[in-house]
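Shown here: the complex without one of its protein chains, the others still in place.
Note that the chains are named A, B and C in the order they appear, and that numbering of residues resets to 1 at the start of each chain.
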């Protein structure tokens, strides 16, 4: 239903909207990944989260390594173009810092599940998973028969997170939000969730003529907006700053070792305030 | 699968792509209704068509009155803001000029059925038709149980027309097409169909920076492109010309009487060549 | 305050309907009188109301009343425009509307609406336009307002065909079908306002427009209409409401389909 959007500090937005035990989706398909918000979740020591994301990226590696998550729903968990997510692997392979339950899908499945959640449906139906071993290890992948043709189709539960967190380019002063460039699955993640937090590069008098593939989310679809310039770094914000590819490469070495990882997190996340949105090495 | 787009005359495009007995969708939600193409279908005397359209408009009233259709799949059949479609009513109420089978849905149903067709699915699942009498008169509205929650949901067959016909603002010389403004269900109608015909206001060297809510269809999704300036009149083409509201109002009197209707069609459609795209009273 | 000769029944009806909308409503707007009422509300007491038309135009602020659901004015003044499949899937079915505002050809004592057919479906006496967006507006919006001129022919005991489900046979019929939305909570006519009885869900008259008698209403209702115990008189249109409404209609093409 409709919401009364508020402009909050990052600490207040995360504090009020993300609760221990929640199912949390922080989305962004390579682009506009909400790092600042993820770091605040870590600083506030949220626990037992079920994290949802098509492509668990460095931010989920960090959340998992810092013990925020008990479960991960995902479809591709790597460091794009670089290799493994070592903290994700350590949690799955060795249960460090705590065991991590995983629910594994394909991109087509998660994308359809978000879309079904946004559409208020309990399930997504797709031509998917045929011949793969994923249904063997994921009981949320089932098959139904089309009543008209008899064709067999995959069915998975829709995704309806307790809270979705995204980063966008702009909000206007009424609280309407615009994102552009590669828009990924963020609109669906916001519309599928009970609560929605959006960090933005800037708050502007009006949204400006948006580009062709822009997404506008009306103010009444959002609970909290946080002005967090640089909040997607080291990923990128189309029209604002580039992807910090060097950081993605450097993360491989930082994250490979538990103590190096913890040191880095202490210096660059825990000991920083929630006002410093852009973390750099 | 992919197509090799061709630039054709209106007569050739309709002649090659629309065949007697086809299921034909001419879409356009108030905006960009493909009148010129519809008139060419009438001139070529196509017969036994199953016409699909969310909002059968004047163009379907004309096709039905001229005896092109044997069946209509639709969700709202009126003259927007004016009243009835008299030729549609005469066909349904009196079987003139021939009986017209109807398959009746809601907008939500037809929109979902096009989307499912575009997505290569045999069915659409929606929360729809609850408590209405439509399932009683349309055996293509059925209900399924969600395997996860047990919830009861409506299921309808996806729409996969033999041919979809739309009007768009522009094509580039490679055959990529752009439409903007109210984009309706045209992308889905094209992607759901076996064959696609697009009439355009103009063919340009490049598509130009499109507006925020624009739709681009790559050349390999289209079979035939026809340059037909004014081809959406008396509906409108955002950025090119306005809706001819006076014509919509005048149609009420023209179409009420069979012989007045036939006279008008003879003068304004049958006796005109396929090169004159914009019909006026 | 206007005297009754200063405004038409249609103006009374549109004004009364507009007043039922709140500033924070998100409203699915039908064409014709619903559109007039919604825009009157926006131009008077509810400047922040979100108006959405099924053509995909979200947060639209037309300066004139559109003749059709997809006029360019709606797109040009919208916060954003989405495709029609997205409108019905993510926005309507997604449960984002506080109010759906519908017209009707026929409505019955339980708020069920028929816009499909008069006579048998296979051999109709009158083929009406059909449901369009209404069947799912009726089930997916938190509540539904209906605006319709009151006649014996339009206010029937039982509609011949349920295009948009109201309260079915009354009572808890909605809940038994799994619907969690409120259903039709207000019917605005040129004579009165009607609201559903809390238990039976039969529509009863709760407010009577100035100069209208109970007999007028009874004579133009196809069932033995009941009057609420605390029936009130509808306040007539304010001068400001009339001015805004008349300006709006005057600058609109052919009255924006309200005629």
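Going forward, a residue touches a chain if its C-beta (ideal position, glycine included) is under 8 Å from a C-beta of that chain, and two chains touch if they have at least 3 such contacts.
The model shown is predicted, which means the values in this text are computed figures rather than measured ones.
S.K.: Which shown chains does the hidden chain touch?
M.R.: Counting the whole assembly, the omitted chain is in touch with A, B.
S.K.: Using the touch definition from the top, which of A:19, A:127 or A:268 touches the missing chain?
M.R.: A:127
S.K.: Return the single residue from A:185, A:198 or A:265 that touches the missing chain.
M.R.: Answer from the full complex: A:185 touches the omitted chain.
S.K.: Sort through A:11, A:108, A:174 or A:204 and give me the one touching the missing partner chain.
M.R.: Candidates A:11, A:108, A:174 or A:204; residue touching the omitted chain: A:108.
S.K.: For the chain left off this view, which of A:35, A:60, A:236 or A:261 is in contact with it?
M.R.: Only one of A:35, A:60, A:236 or A:261 touches the chain omitted from view, namely A:236.
S.K.: I need the residue numbers on chain B that touch the omitted chain, in ascending order.
M.R.: On the side of chain B, residues 1-2, 4, 115, 118-121, 174, 176, 187-188, 191, 216, 218, 220-221 touch the unshown chain.
S.K.: Mind listing the chain A residues that contact the chain we can't see here?
M.R.: 29-31, 54-55, 74-78, 80-82, 84-85, 88-89, 92-93, 104-108, 111-112, 114-115, 126-134, 137, 151-152, 181-185, 187-188, 212-213, 215, 236, 238, 242-243, 245, 248-249
Methods note: only the chains that are shown with their structure count from here on.
S.K.: Need the most distant chain from chain C, centre defined as the mean of C-alpha atoms.
M.R.: A
S.K.: Taking each chain's centre as the mean position of its Cα atoms, how many Å separate chain B from chain C?
M.R.: 28
S.K.: If you average the CA atoms of chain A and of chain C, how far apart do the two points sit, in angstrom?
M.R.: Taking the mean C-alpha position of each chain, the two centres sit 40 Å apart.
S.K.: Going by the contact rule already set, what residues in chain C reach two or more other chains?
M.R.: Those would be 80, 89, 93, 140.
S.K.: Quick one: which residues in chain A touch 2 or more of the other chains?
M.R.: Counting only residues that touch two or more other chains, chain A contributes 119-121, 216.
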